[in-house]
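Sharing a structure, written as structure tokens. Questions coming.
The complex is shown incomplete by one protein chain, all other protein chains being positioned as in the whole.
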Amino acid sequence: MNYPLLNKTAAVIVFLALWEILPRFGLVNPMFIPPLSAVLATGLHLVENGELVTHTLVSLERAFGGLLAAMVVGFPLGLVLGGGFPRLREAVGPLMELFAQANPLILAHIIIFFLGIGQSARIFIIAWLCLWPITFSVIDGIRSADPLLLKAAGSLGLGRVGLFTRVVLPSSAPTIFTGVRLAAGYAFIMLIASEMMGASSGLGWLVAQGQENYHVTRIFAGAAVITTLAVATDGLLRLVERRVVVWKVNTE
Amino acid sequence: MATHGDGTHKEDLKIVLKDIGQVYHLKKSADGSREFQALKDINLQVRAGEFVALVGPSGCGKSTLLDILAGLTRPSSGAVYIDGKEITGPALDRGIVLQGYALFPWRTVRRNVEFGLEIKKVPKSERRGISDHFIRLVGLEGFEEHYPHELSGGMKQRVAIARALAYDPEVLLMDEPFAAVDAQTRETLQDELLRIWDETKKTIIFVTHSIDEAVFLADRVAIFSSNPGTFREIVEVDLPRPRHNSDIRSSAEFGWVRHRIWELLQSRPSQECREGGNIVVKDAISPSATI
Partner (left out) sequence: MSVTGESLRRFLLRWSGVAVFLAAWEVAPRLDWIDPYFVPPFSTVLREAGVMFRDGTLGMHLVVSLWRAVAGLLTAILIGMPVGFLLGRRLVGVEQALRPILTVLSQVNPFSLLPVFLLFFGIGETAKVAVVSWVSLWPVMSFTITATRNVDPAQIRTALSMGISRLDLYCKVVLPAALPTIFTGMRVGAGLTFLILVAAEMLGSSAGLGYLVHNSAMNYLIPRIYAGATFIVVLGFLLNRLLLHVERRLSGVWEAGAFVTGPAGPAGAARLPGPAVSVAALGAVLIFIVFGGLEVSRINREAASYPSEALKHFGHIGQPVDR
């Protein structure tokens, strides 16, 4: 009686069917929640005239540009602070905690003074947001390396570099992946917000335009694409994680 | 009155296990459902005030049997009678003490001990006197307002015992209660348990995998064999009482009984439960899965 996969598929089908039927029969106001087919039609139309592809690419460039920049800065920073400089880590700990609280949209106004209103300002906003979860997770991952494992590996005559690359990094990989996935989630949330504020392209702008012109199906089509991208990115990172951290499966 | 038509004739029989069997249907994707016989043909009669220990290899139906006794699981066949009446579910005539203490960390020692009384709807004014009594009985006076995280493992287990005794059950069911404490504390707790048993005259069913513990505590030791779980033999422990605060553990008689049980456990090549099957069984009986 227990077919989990069937149940899940059935639940999804019921959900989509309700989305179609409820607005069609006026059970919810189609002005607010248009039926699925109308949203799909709008989506198709946006694909055909090329708008959707353009804005998706712009948004992806910003999101991944920011995430990548955050990784480029965050990994070395985390390695340095988590690896060999405990007093430095102590000294900058609260400062980084404060920086992590600095909402990048608030900083946006300040950043624009320096970088202007172009693409680099938006990438910087995303990068700032992603930097902190990544840095913190690298520090945590390195610091939580099992001391027993280190002792055992050290007794086998592994040098400092060997210890680091062969023991510390692999054992901290799961924590680091968690941080990166968290950062990617943040990146998408804030990207849309920043694109709704004074951008002239991107998926967030598409949605904001839909709102200003009362194109409800556009809002939903845009939101669906944004959600799909977020889910796909998270799925991709999970996939990479499973490939890299093969041994974690055994312990869970 | 204990004149049931099921052979429970004796007046002082407290617990009667009659032909208990437990079968689980394991789900298998390929070949349909498979059956797993966890318990088979379990028969046992326990006198009022008796101390019976169940020993056997780990994970072979002892805990399942205790769950059946507690009324948390219904047996597939057979029945359990207490005072001649068949049990149908959990009730406050049986108290339970588990290995993991299962204390409620958000309650003080006193409020843990009073838990069963709250469920029994005993008025607050009476609860205090009762919990005072049982906290003193297990030797924890002065710790009434402490939280479990402030206690050592041995002290926690004392709280669990006091909690099970507080609502005055006639039967105490204990599932490897001392397995998680260190060896020294364990001996102390065994002494304490015998003293408490002397004072309260409860009927105790005690599951353990330690032969020493079973011999030291029990009047009779039921030896489990596995696959399916059933009693291989029930051994009378004819050692003098009171045994607590004595060095009976080092006596020759103790050694003999111990050796006899050890031989019985070894006599057939040990058939450990298949681990895979066991995990499924645990899932199937876990009460949390049904709530």
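Things to note:
Order of writing sets the labels: A and B. Residues in every chain begin at 1.
The rule we apply is simple: a residue touches a chain if its C-beta (ideal position, glycine included) is under 8 Å from a C-beta of that chain, and two chains touch if they have at least 3 such contacts.
Just so you know, these numbers come straight off a predicted model, no measurement behind them.
In the complete complex, the residue from A:67, A:168, A:183 or A:216 that touches the missing chain is A:216.
Contact with the omitted chain, checked across A:123, A:138 or A:226, is made by A:226. For the chain left out of this panel, the touching residue among B:182, B:198, B:236 or B:253 is B:182. The chain not shown here is touched by just one of B:57, B:78, B:148 or B:228, and that residue is B:148. The hidden chain makes contact, of the residues A:57, A:72, A:197 or A:239, with A:197. In the full complex, the hidden chain is touched by chain A at residues 2, 4, 7-8, 10-12, 15, 31-33, 87, 90-98, 101-103, 105-110, 112-114, 116-117, 185, 188-190, 192-193, 196-198, 203-204, 207-208, 210-212, 214, 216, 219-220, 222-223, 226-227, 230-231, 234.
Hidden from this view is one chain, which touches chain B at 67, 70-72, 89-92, 94-96, 98-106, 115-116, 118-120, 146-153, 155, 160, 163, 167, 173, 180-182, 286-289, 291.
Please note the rule applied: only the chains that are shown with their structure count from here on.
Remark: chain A and chain B have CA centroids separated by 52 Å (rounded to whole angstrom).
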